[in-house]
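Got a structure for you, questions after.
A single protein chain has been omitted from the complex, and every remaining protein chain is retained in its original position.
Each chain gets a letter, A, B and C, in the order it is written, and its residues are counted from 1.
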Amino acid sequence: MIHPWLPNLKSKDRILSEMGINEEKLFSDIPHEIRLKGELNLPKVMSELEIKRKLNMLKEKNVKLKYPPFIGGGVCPHYVHEAVKFLISRSEFYTAYTPYQPEISQGILQALYEYQSIMAELLEMDVVNSSMYDWGSSLAEAVLMGFRINGRRKVIIPELINPNHEKVLRTWVEPRGINLIKVKPSNDGTIDVHDLLNKVGDDISSIYIQQPNFYGIFEKNIEEIVDIAKKKRIVTIMGVNPLALSLIKPPGVYDVDIAVGEGQELGLPLNFGGPYMGIMAVRWDAKLVRQMPGRIVGKTLDDKKRPGYTLILQTREQFARREKATSNITTNEALMAIANAVYLSLLGKNGFKELGEEIYRRSHYAAKRFIELGASKKFEGDFFEEFAVSFRKSYEKIHNKLLEHEIHGGLRLNEMDALFCVTEVHSKEAIDELVSIVGEI
Amino acid sequence: MIHPWLPNLKSKDRILSEMGINEEKLFSDIPHEIRLKGELNLPKVMSELEIKRKLNMLKEKNVKLKYPPFIGGGVCPHYVHEAVKFLISRSEFYTAYTPYQPEISQGILQALYEYQSIMAELLEMDVVNSSMYDWGSSLAEAVLMGFRINGRRKVIIPELINPNHEKVLRTWVEPRGINLIKVKPSNDGTIDVHDLLNKVGDDISSIYIQQPNFYGIFEKNIEEIVDIAKKKRIVTIMGVNPLALSLIKPPGVYDVDIAVGEGQELGLPLNFGGPYMGIMAVRWDAKLVRQMPGRIVGKTLDDKKRPGYTLILQTREQFARREKATSNITTNEALMAIANAVYLSLLGKNGFKELGEEIYRRSHYAAKRFIELGASKKFEGDFFEEFAVSFRKSYEKIHNKLLEHEIHGGLRLNEMDALFCVTEVHSKEAIDELVSIVGEI
Amino acid sequence: WDEPIIFELNTSGTERQGVLIPKEEELSQIDINLPDYLRRNEVNLPELTENEVVRHFVRLSQMSYGVDVGMMPLGSCTMKYNPKIEEASQVITEEYHPLQDEKTVQGTLEMMYEIQEWLKEVTGMDACSLQVPAGSAGELAGVLMIKKYHNETGNVKDEMLVADTAHGTNPASASMAGFKVIYIRSNKEGLVDTELLKATAGERTAGFMLTNPNTLGLFEENIADIAKVIHEHNGILYYDGANLNGILGIVRPGDMGFDVVHLNLHKTFGVPHGGGGPGAGAICAKGKMVDYLPYPLIEKSKTFYASIPKKSIGKLTSFHGNIGNVARAYVYILGLGKEGVSQIGKMSTLATNYLIYALKDTKLELMSPERPRKHEVVFSAKRIADETGVTAFDIAKALLDDGFYAPTIYFPPIVEEALMIEPTETESIETIRSFANSLKRILDEAYRNPEKLRDSPYNTAVGRLDQARANHPASVTPSYRIERKRRESKNDLILK
Partner (left out) sequence: WDEPIIFELNTSGTERQGVLIPKEEELSQIDINLPDYLRRNEVNLPELTENEVVRHFVRLSQMSYGVDVGMMPLGSCTMKYNPKIEEASQVITEEYHPLQDEKTVQGTLEMMYEIQEWLKEVTGMDACSLQVPAGSAGELAGVLMIKKYHNETGNVKDEMLVADTAHGTNPASASMAGFKVIYIRSNKEGLVDTELLKATAGERTAGFMLTNPNTLGLFEENIADIAKVIHEHNGILYYDGANLNGILGIVRPGDMGFDVVHLNLHKTFGVPHGGGGPGAGAICAKGKMVDYLPYPLIEKSKTFYASIPKKSIGKLTSFHGNIGNVARAYVYILGLGKEGVSQIGKMSTLATNYLIYALKDTKLELMSPERPRKHEVVFSAKRIADETGVTAFDIAKALLDDGFYAPTIYFPPIVEEALMIEPTETESIETIRSFANSLKRILDEAYRNPEKLRDSPYNTAVGRLDQARANHPASVTPSYRIERKRRESKNDLILK
């Protein structure tokens, strides 16, 4: 056998004879009883051409949609610029390892520092780590941080939290004895502050606010909520769609303790579930910074006083006190963080704002068209990118009708409701076709 | 207006005012009468997303074929490995210019030197330039070389030359008063040496042999032909499909003066006509080397006696005596030469041979299947990759029937004949389907 | 390059941008009337053209080092070559939304189903979930499964045993799930001390986290006994897949008695590491543990669909897991096939032992030198440090000057001045030899000119960095925002 990924196959005998041993010597420590008998039952070796055929065959089994799906729920279809793809395909980046040797890894360290710096500006928060897995797990780690800080075991979350984030949160924190308490929404879809006040107490570890919330609706009472929390020494966690920050105030303005969010919206493909990019930031406060999980790149000087970058605050990680680490995270989403940095650098101050505005306009246009058809918005609050519509017919039926036209509608919420996501990839023509097919039913 | 490719648009006024002039000053030398009135009539500016939509729309207008076309005629569909695409997409290579500054361009110079070196081994000829446009124009330049060397104006070419190469050749050389004389084929498709002998004389500048010829057939009498030519001091030019050299003897073995060929078969896509890659090589002979057009990279030493690479023999080019240059070529196909080098390095000694054998087998299998159907081979000689079939029906009809099945058949030669090309991208299944549809007619 | 930070590439106010935003002119009349308390006026982002952004990051990339540049012999990190064809896999993941109707993504689900089946085969387990995005999330999933299993069966078990040669994150994962961590020390051969294990394991033992071969590269030959001890106490034997590469195709965790196994697809199946991530993981289980796997599992009836195991611990990430990378691993396995995958353990083990052979006459020391290593080896540079003052750290830095990446150092903690090296099966014997020669040259230099090594590296973009300054509350600088604030304010910005 000859294989392009296994250089020494044909030299094995020569190497073994140079070493003066036979192959069995190398495995003499593996008891025969447990050794694998026979070959692994895997497919036969394939050439590149055959692999590509196989992949194309699989792709053909997926439905080719006429437009990107009108579906969000935490991640949304967006246009990823060629320069972003090109730069994260530079193999010095994508085949690198965690930059534990800073002298030879200044480029990737600087790129990650730039991600942290750009994200810090976007959030208006001073300390950003260089990535968590995704929004859901980032939220879970934030809640665990809160627990480590104040030792309390109750956490308030909004009823209109992204349900997938809630599932992740429960998996991570409930085994630690942490309980989740939900606050109700008002009629407009925002958090009901009265309900919140009823639930707040000295036993609350942290409060989580999602902005905009799962239904795309802008929360209004964040200042008041943060105020309430601070009085009780409750850790405040704010989840954000970073793209919405092109138009609305960032978490730093509210002086929250921790911000989390999903970087997918900033230059990543949908990836059928991942890789995504968990954003996490904290205020300039030693207690928070020292409890923050994940890697942080910092700027320092080298032995000739030249500026240089290196991983910092590593005592938080598993190096020293392994079981006391802030988190077990090692492999993160570093390359995706670089993609975020490139994406935001490309859009720049002006492009980022324009994009936010365009998405706002298109999603509002789509919502308006649905209402003209006789459907209604589920909540009245102003929204960004996503909005929930209540139809007069079964959404299942609408969905299937759309699929007949090779259009994928929104996310089914229940019998008659669906959550639509409209971004810059959905042209007016696409929106019009979506609405007109729905109108035909 | 703001545009991502025009950095100074918004700073124009500021720059002009720093310079203390107005814009009209910069164009004061252009008479008003001839200036463009109004805007250029071009499409409106488009974002990347819109460009991609436009490209997809155009692609949809092309017919999606079930298999790569069974068509050759000088360039053939082949599998291009991801590593080849990846490496020529390294932007230090593909956004580089001709390496006139060797100190900062060692990488690309070495890569081109490696192309020359690998091609030299493949051809078994010592001096290879670092690319011409394509086979046809490389042949034309070879014939002009012959003319410069011996001043004669008659050139013998085989009747079974690739007709597109012949067209190119005529365009380039006939205005110089060079006449082309054709030698007939024997029944097996190879050059009729008797006919050649009748036509050879002291007024012949060069003889061109194509191996395998346009019909894919291996020439047999090359040694004899070269012998005849050498006696008359005729320049010998041999055109080769470089992929066939995995199985058959290379031009160097015959001691021909010049070899030309098409590098497309070594790792380039079809590109609907180009970029392709003109191969040109000569014997180790000062007269030939000094008359060879195109760039050559050579190895030398630097001021600290370290090995280094640089462009050599540049006096042949336009630098010194502009109208006396061997050719006007400057921009060539350098990146494609690197693709050839990468491709051949990846295949390696063993893979290259295997590929040649596989193509031989598949093309013979396809030919055999056609004959079983009752069609006949146009010529009896053994062949590689391409073969001509005479059908009993109109090939036009067969072609259209195949297209109904989203299969593109061979190249129509005349009423009943077509030239098929079968390579590693055509699976047995694809060949079987091709043949069985033809059989149904 | 002496490349400035992107915020300082040009002065702001140039009003540049690197891309155009598509606009629907007909919709431009839609007003954006956000109330003051919501509206943001400006985001401080760079203003650059595409050219400026591309050039900046191309230059940064040239100041980085990946497997495509040279050998990365990092122990336990399994830095293999990443075949370029892997990227072709993105056609079946990139554009698909994880919440799309399953009938529109049957091809992608089929891929997930197939790789689940292959991973079962490779590990000898009964089911695998692709939910976990990385190794440590896989560990967490594993310990959460163990926790839930004991909770549901009513066992009161709060202690997790962890071998001191286990993978680095095991203790953190166990404590994240609320377990008390009990370390099991190795014996002098570098293997689990089975007597000590027997003495330690008891009714509060929830499980034992082990990796085999262990982080010393040694195969735990008493694994059957170990499994027996743990199972007798109704404990769960957990396998950390970080080190699977040394035995792939030779012996399977399932056949050794492990109940729960996590895999790092980015290690064992060649997914690129991306400068720290993204990775991709899988978590597999046998027997009674299958019901606790995180969801989704992809199953097949007439069509492919996602299912939730009966007693599932839930989800570790918001959607299906890092499926883009799972697809890369899928292509890796397709490309090697059963023939190739079956050779991985043999060839990676050969590479490690050849390296040991090439270094046998040096002053690097090895625990149990008579035992063969598997995927990796841990040398101790203690003798050299004692005799010359040149530490494992200095040796690592000196390797950078020779164009190699450095091994993992000071891990595992049970070896003093540890150099942990994993060549992997994708490095040619010539490269391994040349790496060994570099190491030998450095060791020679340690005795001839130790001062010089203590200031290495010399050929890199920067020299040794001031870690004290990097981490001191008065100078720590985690973002340009802090740099800017420090510059703007008269007061020092101390992190307190």
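The rule we apply is simple: contacts are C-beta pairs under 8 Å (C-beta built on N, C-alpha and C of every residue); 3 or more make two chains touch, one makes a residue touch a chain.
Computed from a prediction, not measured in an experiment: that's the story for all the values here.
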{"item": "Contact list for the unshown chain, restricted to visible chains", "value": "A, B, C"}
{"item": "Which of B:Ala83, B:Val183 or B:Met416 contacts the chain that the document leaves out", "value": "B:Ala83"}
{"item": "Chain not shown: contacting residue from B:Val183, B:Met336, B:Ala375 or B:Met416", "value": "B:Met336"}
{"item": "Full-complex contact with the absent chain, from B:Val75, B:Ile191, B:Ala375 or B:Val435", "value": "B:Val75"}
{"item": "Chain C residues touching the omitted chain (full complex)", "value": "1, 9-11, 14, 16, 49-52, 54-55, 58-59, 62, 67-70, 81, 83-84, 403, 426-428, 430"}
{"item": "Touch list for chain A against the chain that is not drawn", "value": "2-7, 10-11, 45-50, 81-83, 85-86, 91-92"}
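The rule we apply is simple: only the chains that are shown with their structure count from here on.
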{"item": "Interchain centroid distance [CA atoms averaged], chain A/chain B, Å", "value": "48"}
{"item": "Intercentroid distance (Cα basis), chain C paired with chain B, Å", "value": "46"}
{"item": "In chain A, residues with contacts to at least two other chains", "value": "4, 48, 79, 81, 86, 89, 91, 346, 350, 424"}
{"item": "Sites on chain C at which at least two other chains make contact", "value": "15-23, 50, 54, 58, 83, 85, 87-88"}
